[in-house]
Structure formats: C-alpha cells, structure tokens
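Here the complex is missing a single protein chain, while all its other protein chains stay put.
Moving on, here comes chain A:
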Amino acid sequence: MERTRVVITGLGIVSPIGNNVPAFEAGLAAGVSGVAPITRFDASAISCRIAGEVKGFNPEDYFEKRDVARTDRVQQLALAAAQEALLDSRLDLQAEDRERIAVYVTSGIGGGESLESEVLQAAVRGPSHLSPFLIPKMLVDSIPGTIAQRFKLYGGTSSVVSACASGTQMLGEALEAIRRGDADVIVTGASDAAVTMTGIGAFANMRALSTRNDDPGHASRPFDKERDGFVMGEGAGILILEQLDHALARGARIYGEILSQAVTSDAYHMTSPDPEAKQIVRAMRTAIERAGLSPLDIDYVNAHGTSTPANDRTESFALQTLLGGRAHLVPVSSTKSMTGHLLGAAGAVETVACMLTIKNRLIYPTINYATFDPECPLDYVPNVARSSDVQYILKSSFGFGGHNVCIVLGRYAG
C-alpha cells in the first residue's frame, strides 16, 4: 500500500537571529550570530554569561495583558511562531474542519522561568504565595494547549519530550499521526525559553556550556577544534504538516516533504553519547531506509552540531560510518553555530532552516569555523552559504537521556 505523503506548507519562527521567517532567513544567509551577553537575568555568578536570547519580543503583541501574566515565555514564543506559520500556510481556518487540525508542540524544559521565580518566592514567603497559574505555566503540554485554544483547533494535542531531540521527535510523531489518519493538518514544532538562572547555571555546572564570555559571537563553533561547549539559545519553530492530498486540493504552497523518522536509544549514559555511535548510525540508516532511499541519496546533513567536544566528535564519526568513502563529499552544517542551542526547540527551528534551504537552493553555513579538528574531518560548509540543488536532507537531533532521532526531508517534486 502506498504510504500517505506528508508535506510542509507553513513556517513560523522566533529565534535569536530573527523573530519571523524573513528575518531568520536573512540571518542564515548572511551567517550572523545571535549570541550575546545574557540580559534576562543576572548571570554574573555563573561561569557562562552568554546566550542566544530572543531580542525585542513583546508578548503583548500576541496576548492580552492579563494573559501575558498567565503564560510562560515558552508559550508566548510558541504562540507567536504558530500564528506566523498558520498565516504563512494560508489555511482558511473558518472554512477548514478544525476537528481535523491537531497541535503537536513540545519543549525540552517547559515553563522553567515561571517555576524558578515561584519557587524563589515561596522559599521566602511560604507556599501559600504560589501562583494559581504556576501549573499551567510550567507544564510542557500547556504549549499546544495555548495554541489550540487560541485558534480553536480540536484535532488533538500532544507533547513528546526527549530533551534536545524533542522538536525533531515531535515532527516525526506528527508525520506518523497524519499517516494514521488522526488529522489532515498538524501544527507542530517546539519552543524553549530556558535562559534562566537554573537553566544556565545547571548546564554550566555540567560543564556543558561554552565559557567564551569575552567573545560571544564566536562561542558557538560546532566542529571547530577550539569549541568548548554549547551556547544556550531560546525561541520556537513551528511547521504546518499537511497530508499531501489536502494540500493539493487547496492549492497550498509546498516547502518540502517529510519522508520518515527513526528513533533509537543509546542506553549508555545519561549525558554522554556512546563514542561507538552504533545507535546514532542506526537511527540515521533506519530513517533513510524508511524514506525509501539509500545513504547515497542524501545530499545535505543538517547536523545536531552542538559545539560540545563530545557531540561533534561522535556525530562526525557516525556520519563517516554511515556515508563511508563518500562522507567528505556530503555537506554537513550546524544551524546552532548561528542560533546557539535551543534545546528541545532546536530540531524544529533547524527543520525550518532545512525548508528554507530547499526553497532557496542554499545550504546555510557553519559559522565560526576556523581550526580543523582531525576528529571532525567532514565538509561543514564553513562560514559562507553555498548554492546547492538539495534533494534529500538528513536531519539529526540527540538528547540527554541517550535519545537519537533522525528525520529525512525532501524536495517536493510532484
């Protein structure tokens, strides 16, 4: 039986390099860095004092004043991106059957800022001062709940959490849900807003974050020999996934096709990747097989590429294993070099970048690449965007907990 085909018909984004798709697209093409000193809280006592913050975002552009106080930043960023994606898709929500439109949006952390501020307050003033809005602000699944409520979408809500692989896994789950017939359209993606004292402080104490505080614009440098950890970013990426026939029937603009997903577990260590990368390679290979392709068909890899020593070494090793003698011929780049690492939102934001790569026939670079690392010997599209008629993209995301998630994206050619 022919499998249901699923295409991407709308994009929305709020990111450290632009608060909408056109700004993000321009930032990617120019190879700008969104990393700067932290302004959202006083980070002076933390070893890492830089992040990719979203700049100039005003929640009152999207929410009434009273609802701003009832939502966490993670929901506000997601709602903004969802609104852009829905507008971009040109879906006529008044005419559509909204029981066939679902919302699958997730987060790595959820409403961490609200939890932190309420706990700090309760520690001083007692638990009777905990806000009655804390639970809906901190729960991950309040993110799709907020979007469904705003646009009156009744087709089901879901949040799948797998740390920094959450966004990519969510897209894969949305793909499968459409194939199961659960919905015709799914508003999907992820949001994270963890540039907080606990978010930065705890990742810093794991020695996971870059401490290049005096040179923030060059701190996120995936695959470069001088990389010293990831730089946290915040933001949201939302995509409209649509059953192909539904998209064709309404004459939708199609950015690309989502062909497959595969998920494996390292079952090795909570925070370190298995250096043998067997399960990473299996996730890559399985996703490619499920797309009906062979590794030879992949002409671009949008990497997880976090800028930590261990990830970039392991991911490069996995790609060499997967691609064999052809490994050095396949361009691999990391969007995180520009945005920083948006935790659970990363995969969704990076898939938006992949759709723009297909649309513009332009592979966005890995910026800040300066020094060759013999353990990372691939073509990372250093520093400058490159024209390419990309057909099939492998997108990988990995998360603490040993989660390995890969999806395959393709140009829609009828």
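In this section, a contact is a pair of C-beta atoms (placed from the backbone, for glycine too) under 8 Å apart; a residue touches a chain by one contact, two chains touch by 3 or more; residues count from 1.
Rule of thumb we're sticking to: contacts and distances are computed from a predicted model.
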"Chemotaxis protein CheC", "Cytochrome d ubiquinol oxidase subunit I", "Acyl carrier protein" or "ABC transporter permease" - which is the UniProt name of the missing chain: "Acyl carrier protein"
Residue of A:Ser131, A:Thr198 or A:Gln391 in touch with the missing chain, whole complex considered: A:Ser131
Positions on chain A contacted by the hidden chain, ascending: 64-67, 69-70, 128-129, 131-133, 136
